[in-house]
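Note that this complex is displayed minus one protein chain, with the remaining chains in position.
Then we have chain A:
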Amino acid sequence: MISTTVIIIGGGATGSGVLRDLSMRGIPAIMLEQGGLAYGTSSRFHGLLHSGARYAVNDNESAKECIEENMILRKIGKHCVELTEGFFVQTPEDDKEFAPKWLEGCKSAGIKTEEISLEEAFKLEPNLSRDISKVYKVPDSCIDGFRLVWQNAMSARKYGGDLYTYHKVIEIITESGKVKGVKALNKVTNEVVEFGCDYIVNASGSWAGEMVALSGLAPLPISPDRGTLIVFNHRFTSRVINRLHKSSDGDIFVPHGSVTILGTTSAEANAPDDKTPTSQEVKKLLDIGRVVFPYVDDYRILRAFAGTRPLYGAKGAGRSASRNFNIVNHTEEGLSGFVSIFGGKLTTYRLMAEKVSDVVADMAGVTAKCRTADEPIIQDVSEHTISKAKKYFPQGAVNIVVDRIGADFEEVLNNIENSNEKNELICECEMVTLSEIKYVAKDAASYYLNDIRLRTRLGMGTCQGTFCSLRAIAALENENIEMKLKPSDNIKNFLQERWNGLRPALWGGQLREAELTRAIYLSTLNFDGESYEA
């Protein structure tokens, strides 16, 4: 049995934020995640670091939290954040009465807004619809959810925290009204593993209700709400673009690297992992998106994806339910040592982690204070290292890789220098080189090629893995790095994951791309035939 002080259930932004916070306070903690890190909602949103302006009218308290946390994350998480700024644009379909209310809300929440001329706006964002009549600038930014979760986990490990991915909690062990530990199913080996602990933080997002039910307590009124988003193969906006109206479906465009994300829909979900997008949702998003970017249909859709928001309150409340977070200390219900945190939004993950860590520290009698608002999540790499590395990486790639892996970059560079390898570019879309893949593949939490994707973005660009998955698997074989699946299964598993997101938008350029993938893997490589006859 593995023993620790705190078990955190859920490896999303909140869970990894709690793991880091507790570890920094010197409290031993282990995080259990049923899939790879950020398996749930933390990777299934638009990647917007809210300024809070979106909530200025309906939920001013949330808006205040957002702008405060936005400013903190720019400092502590700068490797995950791209400072793009955002626009709120008024289209002919938007109620003109909304703008004054919105300006007032932003003012009261402390969010800086600035109206800019249409001429200037169209110069900055030439693809915007010319029917737009008003444009305001706000301090919105973009954030990489995968990277944020991973970097919190990496930081926590340095402070002694640990994490187990692909471990699904199946039992909460209690004794005389107190938690004693959990049993988790290791989904890679199918073994049941027991963990002992004094406290449990239930940070499992949309699964939070399920976890409470496992403990035998009355279920929490958490209803998963489904949101679908689409990814375009173009960065056709350099800024976050929001509609100047009451929050609604499909009203936010967020640029990320070389792509743009459009979201989000809102509909009641069947289950926490109800995350298969539908073509109806994709078409609906396009219809709404066309009002802001009239040529939206001309951009190839890379994929669609869906996630569930854990909304607290009556089922079916959708957008009107509060997005503020909740902490429930189940001691009051007769189970001591068990705390649930749910609701909230990615932008405020750090604050949520701080508040729930305060509760745990208090119970454990630890007086150390939270330091996560001041200490950067990952350490910078020296200019000297960066300039030394440039000869081993393609143009522009060093800074991208440093943003992904932080101070561990020193180790990667050392490996290249010592092995005198060429450091080939494996994924051309996302600038992932062999050295980075090797570094990530050796991590204890890397079981499948998909895990490498989550950390490096391999296969998340234009080709969606058609060329780079084969290359990556072949390179790992060359380096004698064993993965959990045999090579052909690993590639199939990877392409299947990509496929789930392609199906609802299977037309135009993306259908051509899918057929090219089949021509390569089935026609030339016969992956559907003889690789499985062996």
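Keep in mind that, in the parts below, contacts are C-beta pairs under 8 Å (C-beta built on N, C-alpha and C of every residue); 3 or more make two chains touch, one makes a residue touch a chain; residues count from 1.
The rule we apply is simple: contacts and distances are computed from a predicted model.
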What is the missing chain called in its UniProt entry, if the choices are "NADH-quinone oxidoreductase subunit N", "Anaerobic glycerol-3-phosphate dehydrogenase subunit B", "ATP-grasp domain-containing protein" or "ABC transporter ATP-binding protein"? "Anaerobic glycerol-3-phosphate dehydrogenase subunit B"
Out of A:122, A:159 or A:499, the sole contact with the unshown chain comes from A:499
Hidden partner interface residues of chain A, rising order: 278-279, 282-283, 286, 394, 422, 424-426, 428, 467, 470-471, 473-475, 477-478, 480, 486-488, 492, 495-496, 498-499, 503-508, 511-512, 514-516, 518-531, 533-534
